[in-house]
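Sending over a structure as structure tokens; questions will come in a sec.
A single protein chain has been removed from this complex, and every other one stays in its place.
Order as written gives the chain letters A and B; numbering starts at 1 within each chain.
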Amino acid sequence: MDGIVVTGMGVISALGRGVEQTASMLLQEKSGVDKMRILKSKYTSLPVGEVHETTEELLDSLHYRRDKVITRTTLLGQVALLEATQMAKLQKGLLEGKRVAFISATTVGGMEKSEQLYHDFLYGTEHSEYIALHDCGACTNMIAEITEQDIHYSMLTTISTACSSAANAFLLAANLLRTGRADIVVAGGTECLSKFHLDGFNSLMILDDEVCKPFDKNRKGINLGEAAAYLVLESPQTAQERGVAPLCRYAGGGNRCDAYHQTASSPNGEGAYQSMIQALEEAGLQPSDIDYINAHGTGTANNDETEGFAVMRVFGDRVPPISSTKAFTGHSTSAAGALEAVISILALTRNFIPVSLNFKEKIDSLNFTPVTQTIRNAKLRHVMTNSFGFGGNDTSCIFSKL
Amino acid sequence: MVHQSHFTNNMSIYIQSVSQISVQKPLTEEWFDNPILPKEAFAQSIEPDYKQFIPPAESRRMGRLIKRAITTSLSALKKGGCEMPDAIISGTGLGCIENTEKFLNAVIDNDEECLPPTAFMQSTHNTISSQIAIRLHCHGYNSTYSNQGTSFDSALLDAFIQLQLGQIRSALVGGHDEMTPDYFNMLSKINYWRKEDVNVDMMRQCDKEINSFSGSCSLSMLVGTDHTENTLCRLADIELFHSPMPSQIRDSLFKMLHANKLTLSDVDAVVASYSGNPNVDRYVGHYLTQAMSEFPVIWYKHLFGESFCSSAFGIYVAAMCLHKRLIPKLLLYNPKDAEIKNPKNILVFNYFGWNPSQPNVSLSLLSI
Partner (left out) sequence: MDQLIEELKKEIIEVLNLEDKKPEDIDENAPLFGGETGLDSIDALELIVMMEKNYGIKLQNAAEGKEIFKSVRTMAEYIKEHRTK
């Protein structure tokens, strides 16, 4: 067998911890989006997709002291990384001579701590140790420490393309494997909620004060969320040598830029269209081969319509079953691409199509409606997942059955 | 689709052009002959006339770093004779930190009320690459790396791999970081650089005192597979490492040389990321001694300063030495070394490790 396979995945989000919990919530059609409980913002009426564990609970679960100098983004990342690497059996003794790379995505990084301690950073004498944890790269480096007993990462880096960040980690991962620069790559992303980006999205007036309604005619915007998710990618040969059963194939990806506006998509969704086409080309597939699309579907007026146009341009009048799972998880920005890759792979391997919650009425200008009832016993061969970011950073990935 | 088993490393990749805005004279190579030696620890970049590159109506919302990035991008494309790159890939450690601070201060000071949307919009790191794409109407691959001191190296590696695989034929690779007074002070607090005056002789002495200085970086580099009359040099290879043993660097060096049919004696010098900060330089020195002790050492942070993207200047300096067929005395770390004429192969070693037990390191090989 040629190509690249997925041998492990790990996830933590508003749906809970781990792939089993995630699958169970999706199948029960239970959303994790709820009242704000952990983030200390004054906009408490905004629903959010919070991980329902406080930072203290996360610290305890990883056996850290409560005063450990670490950020929530990093803790979420560590939880997801542990699950992914354990599932893929990335353990001491099973990695002899294998180069393992780690690619993590984040945008907010340590901001959630910085916004609490900023005046200390500037004028005080305490908490200076958090200054070095503010930036994106600091998170990735520290996330990697959780697996240091088992894995020595040969290289690591951090991608930051806003809401498509984690999906781009898979594209780089695939290229590292194709050129033999790594034998195994752990790739994904992490992002915790911060006042900074909640207020930022609020200043753009694109947050919904109810649970979001992707692809609904009366959609009002986004619910922000937080999550971390990683995939383990490697060649089928490497997986076989290590005695690890692959979950599915990574068939291909596309990254294109809308090059239109910093926060708005072009009217015909050019970047989105091109990224889907490129992903299909790389995977060697036709549009008709795609059995499910996990849409970016943020619930904003602009995204859902332009993504819809782009989907119609690619798939014509045969748009495959499509849903946005953002009403389950909230929009976890830099982690979304990885979280939704995990959801797409769960759908692919467990033969179901998750529903697009809260949809009622079709968008007039679109020729399709999203999936409104969980489809069980779905025969899925290839699934596509879209991740689009500010600035028109558009990425699509395709995962296929073995 | 190209698979690992079919992969052969026979594609030549070239650095076509570079353009920079830094503490040296902007958009030129004047630093090569007449460098400015900064005296302040918070060294300021020299701003070019942006109006020549960006009409005021377009730039009204752009922060300083975006203006710099677009200007160096347009300048590099012009020098390299390229109108539209296949990819735009940037490295930035902090993104548009000026706008990030503006928004963060507003969140804190105004108790989350009346916040400036433009500042938020520009605070995300990918704004730089996407604003360049919007300016060029470039729909190609677009990405951003933010991995502290190896942000630019990661961007260059991504471009290099895509060129090797034939996915693209050209890429505009950037390293862009600005510095603000507040962030300068924060990083002084954690001993990243000196707080006051600096001079080059102090920087060379790798003793107890911190003598590194802050210099912002905006550098755009056009890389591609076509050899043209403008081509500066060949980028033979680039590799990233996470907490490597020096012996791994040595092994990798031999592999790189072997793949390019070179031996140790073909290498003229190694560019090293010495910064004047003994907490860092001692590790740089350790790697050099253990893995590359036979080569004269070039440095560049005495001219360009320290920033998350300063490693971009390391590649740039090597490329210019090859292009100008000279390693001038002012770039040599050891004051006793004489200038080197007609260099043919130069290594670039970059080390970043706030946590010295887990540094990120890159090794590149540039050839004529």
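Some notes on this structure:
The rule we apply is simple: contacts are C-beta pairs under 8 Å (C-beta built on N, C-alpha and C of every residue); 3 or more make two chains touch, one makes a residue touch a chain.
Remember, predicted model here, so these are calculated numbers, not experimental data.
Of A:Thr263, A:Thr306, A:Thr333 or A:Ser356, it is A:Thr263 that touches the chain left out of the display. Touching the missing chain, out of B:Lys39, B:Arg61 or B:Lys255, is residue B:Arg61. The missing chain, though absent from the display, is touched by one residue of B:Gly81, B:Pro116, B:Pro246 or B:Gly285; that residue is B:Pro116.
With the whole complex as reference, residues 56-57, 60-61, 113-118, 121 of chain B touch the missing chain. Mapped onto chain A, the footprint of the missing chain covers residues 203-205, 220, 261-264.
In this section, only the chains that are shown with their structure count from here on.
Taken together, the chain B residues at the contact with chain A in this complex read 1-4, 7, 9, 88, 92-95, 103-104, 107-108, 111-112, 115-117, 120-127, 129-131, 133-134, 136-148, 150-151, 154, 157-158, 161-162, 164-165, 167, 182, 185-187, 189-190, 239-244, 308, 354-355, 358, 360.
The touching residues of chain A, counted against chain B in their complex, run 2-3, 41-43, 102, 107, 109, 111, 114-115, 118-119, 121-122, 128-129, 131-132, 135-138, 140-141, 144-145, 152-162, 165, 168, 172, 175-181, 195-197, 199-204, 235, 252, 255-263, 270-271, 274, 282-284, 389-393.
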